[in-house]
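Only one protein chain is missing; all other protein chains are in place.
Moving on, here comes chain A:
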Amino acid sequence: MTSTWFTRVGIVFGKEVRDHSRDRRSLLLALIYPMLGPLLVAGGLFLASKTLQGDFRQQHIEIPVIGLENAPALAAYLQDKNVRFRTAPATPAEREDAVRQGRLPVVMIVPLSAKGQERFSVELITNLGRVDNLRVTSRLRALINAYNEKIADELAKKAGLAEGYGAPIKITQTNVAQDANIAVFFYNMMPPLVIFMIFLGGVHLAIDTTVGERERGSLEPLLLAPMERGGLLLAKALAALAFTAVTTVVNLAAFRVFMGMAVASSDRLAAPPGWEVFAQVFLIAIPLMAFAVALQMALAVITKSMKEAQIYLGLLPLIPALPGMVMVFSPLNPTDLTAGIPVLGQMLLINQLVAGQALDPLHVVIATLSTVISAGLIFALAAKWFRREKMFVLG
């Protein structure tokens, strides 16, 4: 009674999946770790929306001031624009310290020399290193500029000049970033993190089923079973691929759910990509998962110990994720050439999907073929190494 090649691959695959579904580390990597990135990104999006967004024109701001009595017209103008005042610390050192430490968002100082003058200067003590101060500081600057233009117009009118003579260029600004692009910036962080998880999801399984088996001494009994070595490694790779796929599904679903929750906190943020986009990202990423697993198996097979494998494979996810991080700030669209670079091709396509762009079917074919072929070649190399006597003879 002998079994077929497929049956034997299925038996080993089933054993590895059963074995590792009982392993805390494999489960952590597959089910919990993939939620951390989405949680951080969605948390960042939520905080950014709270800090930078909202219709501030309707809200009052409170400005610590010194010498406001020296410019009553400015004070009245600002009060009319929903600005409330409070007394700032008395000494310059105290004021600067309070702003530096973030206890005060800004301090406005109107010097004595402004008293009774139409032209005077005001000093703002600001700390632009703190994002939470930007809202108050930029609104105060905008109001003072508006007051400036109003006075310039009045002076021009008095002098019989045309309105706007004193301030020839008026800037009107429509900040769409505050409404939509902040969210899009965070959505662009998703592809590198998804790719990072793809290269991490099956890593423990890849190590444990190869170099780990050798170290535990269970590889030798396994190789005594009548089975092709290539089939044996393939079964283990398929098990690692299954865990990688689960990791990716959890990762993508967590991104969609958490980002949806962050966006729900504000009606001014762009909605995250829909579930159908996430499904497409998963499909595009399948060759990438195969590539990641092939690379993990190859590295795991040539390393001498689990410790060594953990060092190499722990760093591996960073390498493909780095170009993705660069593309968060400088997005790149695929060409026939770049789509053909394994891993990069998928990365570009996933970026396009997340950005809501249509994919060029040719790019999808090129990227899929190049990554699948590369994965096959790497796996063939891993299988060749796996057949070496060195693989199972320690010492």
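Note that contacts are C-beta pairs under 8 Å (C-beta built on N, C-alpha and C of every residue); 3 or more make two chains touch, one makes a residue touch a chain; residues count from 1.
Heads up, the rule we're going with is that contacts and distances are computed from a predicted model.
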item	value
Undisplayed chain, where the name is taken from the UniProt record, one of "CbtA family protein", "ABC transporter", "CoA transferase subunit A" or "Thiol reductant ABC exporter subunit CydC"	"ABC transporter"
Per the touch definition above, residue among A:129, A:160 or A:221 touching the missing chain	A:221
Touching residues (missing chain, whole complex) on chain A	1-3, 8, 11-12, 15, 18-20, 22-23, 213, 216-228, 389, 392-393
